[in-house]
Every structure is written in C-alpha cells, then in structure tokens.
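Here is the structure we will look at, set down as structure tokens.
A single protein chain has been omitted; all remaining protein chains appear in their positions.
Order as written gives the chain letters A, B and C; numbering starts at 1 within each chain.
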Amino acid sequence: MDKMPLRVRFSETDGIGVVWHGEYIRYFEDGRESFGENFGMPYLEVFKEGYVIPIVDVACQYVHSLHAGERGTIETRFIDTPAAKIIFEYAVYKEPEHLLCATGTTTQVFVKKDTGELELSTPEFYLNWKKKWNLIK
Amino acid sequence: MDKMPLRVRFSETDGIGVVWHGEYIRYFEDGRESFGENFGMPYLEVFKEGYVIPIVDVACQYVHSLHAGERGTIETRFIDTPAAKIIFEYAVYKEPEHLLCATGTTTQVFVKKDTGELELSTPEFYLNWKKKWNLIK
Amino acid sequence: MDKMPLRVRFSETDGIGVVWHGEYIRYFEDGRESFGENFGMPYLEVFKEGYVIPIVDVACQYVHSLHAGERGTIETRFIDTPAAKIIFEYAVYKEPEHLLCATGTTTQVFVKKDTGELELSTPEFYLNWKKKWNLIK
Partner (left out) sequence: MDKMPLRVRFSETDGIGVVWHGEYIRYFEDGRESFGENFGMPYLEVFKEGYVIPIVDVACQYVHSLHAGERGTIETRFIDTPAAKIIFEYAVYKEPEHLLCATGTTTQVFVKKDTGELELSTPEFYLNWKKKWNLIK
C-alpha cells in the first residue's frame, strides 16, 4: 500500500467551495503514480513489450468534502487478480483528523499498441513484477 | 433523454493524444446540466427548500478513445428510483460514426444544508417535477 | 474576427463561485480553434513542413467575473505581424449584456520539429494563407 500526502489547491474547488468531484480522479492518478514509483512498476517493460495499459473503468464514492488549503492522504492499494488486469483501490483522507473523504477503484487492461488487440492472459514480465513484490494473493 | 453536442478541446487530451479519462466526468456534468435545462430541473426549489444535492457516486467505463478536435454526443438519461436519490446514466459517442466511447452513472442525494443531514424520503417538489415530466416508471 | 458562443461550466468556477482565472486560457484556446476552423488555418501544412507552433507568450486581463451557467462570447482576432509569429487577441464577453469580462493575447512561433530550431522568417505557406484571407495589414 502506498501513502502520499495531498494538499488541496484553490483551483480544485468548485462554485460551492469544496473540491469538485471530478478532481478525485486526478487524486487517484497521483496515488497510482506514487505507488508506481515506490513499487517499481515496470512501465518501461509495458512499453518495450508493445503494450499500452488504458483505464477501462473508474469509480468513486464520496463521503466528506475537502476544502481549499486542506491537507490529506491518498492511499493506493494494489488489488491482485488472476485476470490480465491492473486494479487499484484508493482512499482519500483529510488530515490530521484522518477523516475518510472518498474511496474508489480503477481498472486497467493490457492492449497491444500495434493492433489494438486486448491481451487476455497476464504478460510474463508483469507476473514477475507481482511475484517480486509479493503482490499475489 | 437529453442529447448535447461535444467538441473535444486540445487541452482535454493527455500525453498520449487521447482525451484524459478524468475529463469524461466533466462531460457527464455537461450532459447533466443540459438535461437540467431542457427538463426544467427544479434547482431553485432545491435551494429554497434548503437542500444541496451532492454527488455521492460516479462511475465511468471506457470503450473507445476520443482525440482533439473530434466531435461527439453526450446522451444523458434520467433513471427513476423510489429512493431519495437523483440518478443519471450517460453515454458518450463519437460522431458522425456514432461510436460508443464511454458510459457512466452518477448518483446524487438530498442533504439539508443547515444540519448536513441526509434526507431519506424524496422531497415533495422533486416528486412533483418527476410527475410533471412523466419520469416515474 | 471569429465569434464563438461560450457556456460556463460549473467545474470551471472556483471556491468563490466565479470562473477560475486560469480557465480563460482554455477559453482563448477554444477561440483560437474556432478561428482556425472558420479561416482554414493551414495546420496540415504546418505539420507537413515539419513545424510545430508552440505558444511562447500568453497574457490575460480580467475585468468582470463570470458565474456557472452564464453565457458569453469569445472573440478572436488575428493580429498581423511581419515577424515569424502567430498572434491572436481575445475578448470574452458576458451575454446578453455584452459585458467585457476579459481580454488577452497569445503568441506562437514556428519551430522546426526535427532540430528544435526557431524559424526566423515567415514560412511561405503561412504567408500564402494570410494573403488568401486578406489578413495582411
């Protein structure tokens, strides 16, 4: 699990003074990138093997609002699956109260860049990465 | 059902040249606002009755990419529910091929602005609006 | 001069309920794209001749605020220059009052994509386009 600090920008708030709900998709991406850095996600190999890994599904549930200037934490969890998919779960907290503000999920798939074909079995290099980091349930 | 035209802005595309997945949340909001205008959503009464109607849940599924300058349609459907919720379904198409690019849902609830309390029964004015537009299943 | 209609999105407003000042840069881009379409800007030739035309300078002056749901007009004017530059001036109005909300300018240059070199003399195809549309002062 990855934790990264969050600071709400004024430009992220909407006309009623709270973070606009769409901005959480950006927070999830921040969390995913932070996870990727800290767990050495094999993005170079994704590229070398000719894949792209588009997001095919995103969902977000809102619990409490965040306001400009507030600080928080983005928690990003890797969810293992035998399918050829990359699934993350997110939780955004307001700090220092550690108040849950939002939860969410993203799903990515492996697509062959050349042909646009969906990869149905998990690529070897990705399995190896999961094993290396002990991410297989 | 509401249909509104979409034109992809360059600033909405990401580093790989397609519309960034988070922008679809904005497209859904565009669709919702268009629906609200065309179906006379009683936003004024929401306000007068002391409610706010925050989004508590959003989900998006991605099927095909959109690129800068491309045109599309945002279809917004009202989904009736006996619960005190406002539910919309969305479909984003690339035109003129009418190629489905994304689908999604949003759920809003009624919250008393003063107390922050969740309203558990559908407010009268909202029921009346649904009846007037024949939106009750 | 190009005129395009504008409708303020809720997500474009900030924590004090008016359009966030940075969004006007997006409005300018909308205006520039609309101008490009209506005046047949030779973007294909820019590409074929191996150029990119990055923005090197943007400026915006704010006069009146815009709010969610309000409608306006983006006016985009081509400003001719003997230099190898593409200069546009913008004016954003609130309608139907035709109240001036913001003015601005962008400057683009011609850069050789291969070498990253700045082009110092106006490319022939661009001169021809300006002549065709009678845009030379």
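Note that a contact is a pair of C-beta atoms (placed from the backbone, for glycine too) under 8 Å apart; a residue touches a chain by one contact, two chains touch by 3 or more.
Predicted, not measured: the structure shown is a model, and the values here were computed from it.
Enquirer: Going by the contact rule already stated, which one of C:Asp2, C:Glu29 or C:Glu70 would touch the omitted chain in the full complex?
Expert: Touches the omitted chain: C:Glu29.
Enquirer: From the list B:Val52, B:Ala68, B:Ile87 or B:Val111, pick the residue that touches the absent chain.
Expert: Candidates B:Val52, B:Ala68, B:Ile87 or B:Val111; residue touching the omitted chain: B:Ala68.
Enquirer: When the complex is taken as a whole, what residues of subunit A touch the one chain not shown?
Expert: Against the left-out chain, subunit A lists 9-11, 26, 29-30, 33, 69.
Enquirer: For subunit C, which residues reach the chain that was dropped from this view?
Expert: On the subunit C side, contact with the omitted chain comes from 16, 21-22, 25-26, 29, 52, 54-62, 65.
Enquirer: Over the whole complex, note the residues of subunit B touching the chain we left out.
Expert: 10-11, 13-17, 20, 22, 67-68
One rule holds in what follows: only the chains that are shown with their structure count from here on.
Enquirer: Among all other chains, pick the one whose mean CA position is farthest from the mean CA position of subunit A.
Expert: Of all chains, C has its centre farthest from that of subunit A.
Enquirer: Calculate how many whole Å lie between the centre of subunit A and the centre of subunit C, each centre taken as the average of the chain's C-alpha atoms.
Expert: That gives a centre separation of 34 Å.
Enquirer: Return the distance between the CA-based centres of subunit B and subunit C, expressed in whole Å.
Expert: That pair's centroid distance is 30 Å.
Enquirer: Could you check subunit C for residues that touch two or more other chains and list them?
Expert: Only 10-11 qualify.
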